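Complex shown without one protein chain; remaining protein chains in place.
Just so it is clear, A, B and C label the chains in written order, and each chain counts residues from 1 on its own.
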C-alpha cells in the first residue's frame, strides 16, 4: 500500500470501530431509567458513556484523516444506514435485560482482547485509543461476566432467559472474527488487529463462563454477516432515525 | 373576521384536522403485521389508510389556502413537534390491542358526530371532506363498537385489559370537546364544528356501549390538555423522527 | 357400484389433468397431489404474509403521504392474497391453525427473498419491481394450474400484483431520475435484490426436487428456468429505460436464442439463506410468532364472546 492508501484504509478502519462503539453505546443508553434497579441503571448508563466516548475518539481520528469539513458529528449524524459499518451484534435491539447482558458479555470478551491487540498498533493514535479502551473494557467485562453467573445460575426464569438470549445472539458472533481485504492489508501493515486470531481464546473464555454459569453453549449452526459491508438488520434504520433526528431536521447548525 | 382572517383561521383549522388524521393513521399503521390475526391486520391497515387519506385532503386544502410552496407533504414532513396541533388522544402509543381499540372506539364516536356536523360547514371544501369521512367513520365505528363488546364481554383477561385501557384513556377525552378562540370564531362563521356541543350525545353513546360491553365508565377525575397548543406527550417527537426521517435526511427531493 | 381401485382412479385423474380439466375440492385426487398442493399453496400464502414485514418496515417512514398510502394499500393487498391462499389450502383439508403451526415450526417455507432486509426507501421500489415482478411471471403461469381454487386465486392475485409491480417500478424510476444520492440508492437496491429475485424461481430444472411430478400434474405449468428467463428478458429492458445497471457482467443479448444470456446464480448463497443464514430468517419468524402469541387473548375473547352470544340466544329461544 502507498502511504495514501494506508491513510485511506486507516480512516475506514477507524470509522468501523467508531460505528461499533456508537451503535452499542446507543443501545445501552436506551436502558436509561429502564434498568431493573437504580444502581444498575447507572451502571448501564456509565457503560454507554464509555462507548460513546470511544466512538468520539475513533470518529475524531477518522475526521482528522479525512480532512475538510468532516467531524465526529458529520460521521455520526450524516450517514445513512448503508454507510454504517458496525458489526451486527452491536445494533440488535436491546431485548430484555438477559439479552442485553449476554450480548454485552460476548462483546466484552471480544472487545477487551481486541483492544489489547490494538494497543500494539503501528498507528499511534489507534494504539492510544485502545489503551484507554482496555481499562474500560476490563471493568465492563468484570460486570457482564458477573451478570452471566448471576442470571445463568440464578432462578429458573433467569436461567431460561439467559439461555434463550445466547441462542438468539450466537449466529451474530461469527462475524466478529471475519477479516476482509481492508483489515487484512492493515493487519499486515501492523495497524489493524487480526481478529480471526482472537477466536480460539474468545471461545475458550466463553465456554468457561457459560459452564460456570450453568449455561449451554449454543449448538445451532447459523451465521449472519454483513455489518462491515453496510448490510444491516432492519433495526438499524430505526435507530438512526432517532439518533439523527435533530441534525437532520435542522441541518448545518451549531448545538 | 375579515375574509383574510377567516381564510387564515380556516387554514389553521384544516391543519388541526389533518394532524388528527395523520397521527392516528400513523399509530394504526404501526399494527401492520402485528395484528392478532390476518383479517384484523388488514382491517387495521385499512382504517389507517382512511385516516392518512383524510389527512391528505385536509392538508391539501390547508396548502391551497397557504399558497406558495406549501403542500400536503411540507405540512406532514417539515413541522416539528411543537407545530403539530393534533388532540393528544391521537398520538398516544398503540399499547396492546385493547388500548388501540378502546381509543379507536372513543374517537370513532367522536369523529363520526364531528364529521356529520362538519358536513354542514359553510366552507364547501371542508364539507366535502367531511361527507367522505362520514361514510368511513360509520364503518370504523361499527368495527370498534363490535370490538368493545367482544373484548369487554369476552374473557376475564380481555375484560380487564379493556377496562384498564379505558382508565388510561379517559383523561385525554375531555380535550376533544374544548373550543378555543379560533374554533369559536370559525364556529360562529358557520365553518367549524361546535365540538363542545357534541359532548352530551358522545357521553350517552359511550355509556350505552360500555354498559352493553359490561365495562365501567371510568370515574377517576383527571384531564390532560394541550394538543391544540402544540403541547404534546413525549411520544410525539419519537413518532415524528420516524415519520419524517427520509424527508429530513434527503431534503428538497421528489420521491 | 364397486369402488374403482386406486390405479384406476389415478389413471382417470391423469386423464382429466391431461384434458385440462380443473380439479375441484370434492374430486378424488392422489394423496401426493394433495400434499404437493398444500405444500405449494401454503408456501405461497406464507410468502404473502411474511412479505408484509419488509414492506411494513417502511410504512411509517414513507417519504410522501401519497407513497405511504400506496404502500399501505399494497401491503394490505398482500395480506389479502395470503387470505385467498389460506382459503384455497383449506379446501384441501388443512386448517389455518395447522398452516400457521407449519410456518412456526419451520416445516412450511416462505419465499427466501423475504429473508433479505429492506434497508432504504429504494428497497420498496426494488421489491415492487423485481420481487413482485418475479412473482407475477410465476403466477401468470399458475393461472393455468390444475387445481381449481388455486387457479382462480391466481387470476385474482395477478391483477393486483401487476399494479404493485408498476408502482414499484415507478418508485425506481423517480429515484433514478432524481438526485445523485437517489440514483445511487436505486442502483444499490437493484444490486441487492437482483440475484435474490432470480433465485425466487428455484433451482435449475435438473436439480428441482418437485418439478417433474408437478409438471405432470400440471400443478406447475412452466419450468423454473423458463420462467426465470422470461423474467430476465423483461427486466433487462425495464432497467435500461430508467438507466439502471443490472449487476451481472455476463448479461448479454443472445440473438440466436432470442433471449438474454445471464451469469450463473450463486447457489451457495441460495442454500445458505434458505437454510437459515439469511439476514432476517430468525427475525421474520420471531416476529410472526410474537404477533400470533400476543394475539392469543384476543382470539380467545372472540371465542368466549361468541359462546356467550349463542347461550343468550338459546336461553332467549327457550
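As a convention for this text, contacts are C-beta pairs under 8 Å (C-beta built on N, C-alpha and C of every residue); 3 or more make two chains touch, one makes a residue touch a chain.
Everything numeric in this text was worked out from a predicted model, so none of it was measured.
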item: Neighbouring displayed chains - absent chain, whole complex; value: A, B
item: From B:6, B:155, B:214 or B:233, residue that would touch the chain that is not displayed; value: B:233
item: Residue of A:13, A:59, A:105 or A:172 touching the missing chain in the full complex; value: A:59
item: Among B:10, B:158, B:209 or B:241, residue touching the chain not depicted; value: B:241
item: Contact footprint on chain A, counting only the chain that is left out; value: 22, 26, 29-30, 32-42, 45-46, 48-49, 52-53, 55-56, 59, 72-73, 76-77, 96-97, 149-151, 153-155, 157-158, 161, 242-243, 245-247, 250, 253-255
item: Those residues of chain B which, in the complete complex, touch the missing chain; value: 80-82, 168, 171, 222-224, 226, 231-234, 236-237, 241
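The criterion applied here is as follows: only the chains that are shown with their structure count from here on.
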item: Chain B reached from chain A - shortest hop count over touching chains; value: 1
item: Gap in Å, rounded to a whole number, between the CA centres of chain B and chain A; value: 42
item: Inter-centroid spacing, chain C versus chain A (mean Cα positions, whole Å); value: 37
item: Contacts with two or more other chains, residues of chain B listed in rising order; value: 242, 245
item: Chain C, residues touching no fewer than two other chains; value: 61
